[in-house]
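Every protein chain of the complex appears in place save one, which is left out.
Which chain is which? They are A, B and C, in the order written, and residues in each are numbered from 1.
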């Protein structure tokens, strides 16, 4: 088979190891791997190239995606999808593997309905917001980049009586914020999925200050859009000088962690092994296993945060 | 209950987050946490202290173990174990949690047989050599320290036509070497558990050199004690200038990764939740679950490397 | 002599190695070192303690300042300075060493005029904005933290046709932005000290895009307060999707670099060696030498950016 890979939507660290494995494992299984550059836009434009071992040499430790990504509005017009299909036919591509989020999966699902081009979706986004799935490529690296940043902020935080309000990525999903708050021993964790009580937190903080607490580290999910408000809250309500920091795009970068690289490779193996028999599926990772799911099942479900971690973090949200 | 924690044998990154969680979770569950300093030697000497929140503030991001570790020969004389028991009684300690490897678990098992002091063993060693168990505390951090070192060596490797032979830790166990070879895209992986064929590797390498291969990264497990021999082999048999590097103790250090911190905390929760009902057990982590095991079951089993990973790495060992 | 050290204003990485050297070198020279905690506020409050070797063990690799810092408004009322003076007398302190910026030096200069307490000022701020001085403690570490962040952003930048607008610290001073732009090969560098021409940059960029430029990295000094405006400019005028990132407080953190640690130690040696003979001076670092300056000379001068570097960066500002 001729199988092409593309990356779509926001990039995440781990896409490159996945691309490398895609090329190597395709050849091992006697398929021919192709690259589609620039995501769906590149598919419309016909930016398709046969991939070689040389293309993927030395990329395992690089963030980002060497085949680049894009967001495409044109894709939702059938004319452009038709054009994309013609491009695939021209290169003899039999099937597609796409790394991205649920928007990307929908895009290929529509395409499958149009032209019956088999595809496998692999969750790759630092947001970790895919339902029925525990892990999306990029998450472990993002969590460790955040950890490293907080390690650096901690010393400066403890040099003052200060509150540091740190905004982490995740769009509408609080996964990165929740996990980071627990893993870094933060004092506050605010996420879109859970109600929080500043009133309760205030009571607790004022009490802790009396007992000698010298500084606060607060993790706030970007989806809440309240980072500055929380900074002011610390100054007005808690009486602590406060600073806010938006970690921003460093969270998408960094050399992929070992876990990232290994998991990315396993996603690819699962995708290639089943792309012929299951032409329209998403590879999910649940309780340590890789399971194929229908897109429909995924988009009609809701992703859920780990209940154990929510329990641990409850005090950081002002829940009693 | 009064529960004491101690760390024993080689240290590993992740012990400190475990110690922090031990203190916090003990208080949450209305137990009183104690520290035993300097491992079993400290237990013999009576270095026991009630632990406070303050003791564990700011340790989550530190490698090593703040309560220090040791190896004890005296422990195997009953007189000293008796003395240790007296020390525990003096402080009213009801149960022990020990972070270490199988040697440490045996030490407490003997002690349990002597004096019926309940204990829970938590696997903590960068070697990842505990049977019936997937994960030991320290492994994810060690793997990422190794990754970082190889990332740094890679650029210098590609600046020459050279072979870099990198020795990684693990004592008799090839886990770190195997996983690192796969995760870092190495060309050679030699471990104690699997026969390798230098003859086959030579054939393959000479062929690859003809096709333009510019450098080699070889990962060798310390247990084989052949690092220098492999360096010479590259020079004599392959005709490549070679360098060897023993990564050494940096592999035990480094700020614990996010996965490390979270897993360490989960081990502790499991241990404290069951220490009363199951007084003589090891907490294991298998297929994503935490399971209590009898020491006997563990020491009569053999740890096994991941068969999938062995398959992937087979060509790096010269297996056809 | 009894010499006390305090840190004042914003913290910077390198303060801790300076504090360590202060203690060690004081004892070597048969002085007695004291700590004043919490900066000038702590001096008013009498938070003074004799310092020991043990206090500074293991701090050489930590960012921030273990004796903490503050900003004090009360200091400008003579009553409080009087109180501070009484505190010094009570502990028998003969002289002060202060790590901070020009505001901190003025504070002690006023104090010297009041009570004739000898002091030495040591420039410590990541802004590097002290006149007649090349280096302030914290700068080399901050530059390398910025470098590391840009290294991580670069891979994600090259995964899209995008402009990344990165805001770096420095208050009114463009030093960090200028140096970072040159050291990281940025395409744009905007700082408060130099006029820039977006018109010229636009011409150049549009031309470069025609020749295949795939992404832009723009470094903008925080003092300009135009980060978001530049992001919009890229989208409207250049037609490139843009992202902005404010690096924020990670720039104050991080383990001090080797250069930082060595330079911090040399500042301290110079200060202690001359504090008796020159009771009211600032230690400056100019062309590789350490020179004592009168505060007056400093505050009536203007700091200057390196003209060589400005020349190199001129094209990044749209200068022809």
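Keep in mind that, in the parts below, a contact is a pair of C-beta atoms (placed from the backbone, for glycine too) under 8 Å apart; a residue touches a chain by one contact, two chains touch by 3 or more.
Everything numeric here is computed off the predicted structure, so don't read it as measured data.
For the chain excluded from display, the touched partners among the shown chains of the whole complex are B, C.
From the options B:65, B:87 or B:125, the residue with contact to the chain not on display is B:65. Considering C:148, C:202 or C:274, the position touching the chain not shown turns out to be C:148 (whole complex). Interface note: of B:2, B:83 or B:245, the residue touching the hidden chain in the full complex is B:245.
Contact between chain B and the absent chain runs through residues 7, 11, 13, 15, 62-66, 68-70, 145, 149, 151-161, 164, 243-250, 252-254. Touching residues on chain C toward the chain that is not drawn are 20, 58, 60-61, 140, 143-144, 146-148, 151, 154, 158, 179-180, 182-185, 255, 257-259, 261-262, 265-266, 287-288, 308, 312.
Throughout what follows, only the chains that are shown with their structure count from here on.
Taken chain by chain, the contacts run in an open path, each chain touching the next and the two ends left apart. At the interface between chain A and chain C, two copies of one sequence, more than half of the residue numbers in use are shared by both copies. The greatest centre-to-centre gap from chain C, using C-alpha centroids, is found for B. In this assembly, the C-alpha centroid of chain A lies 29 Å from the C-alpha centroid of chain B. In this assembly, the C-alpha centroid of chain A lies 35 Å from the C-alpha centroid of chain C. With touch defined as above, chain B holds no residue shared between interfaces to two or more other chains.
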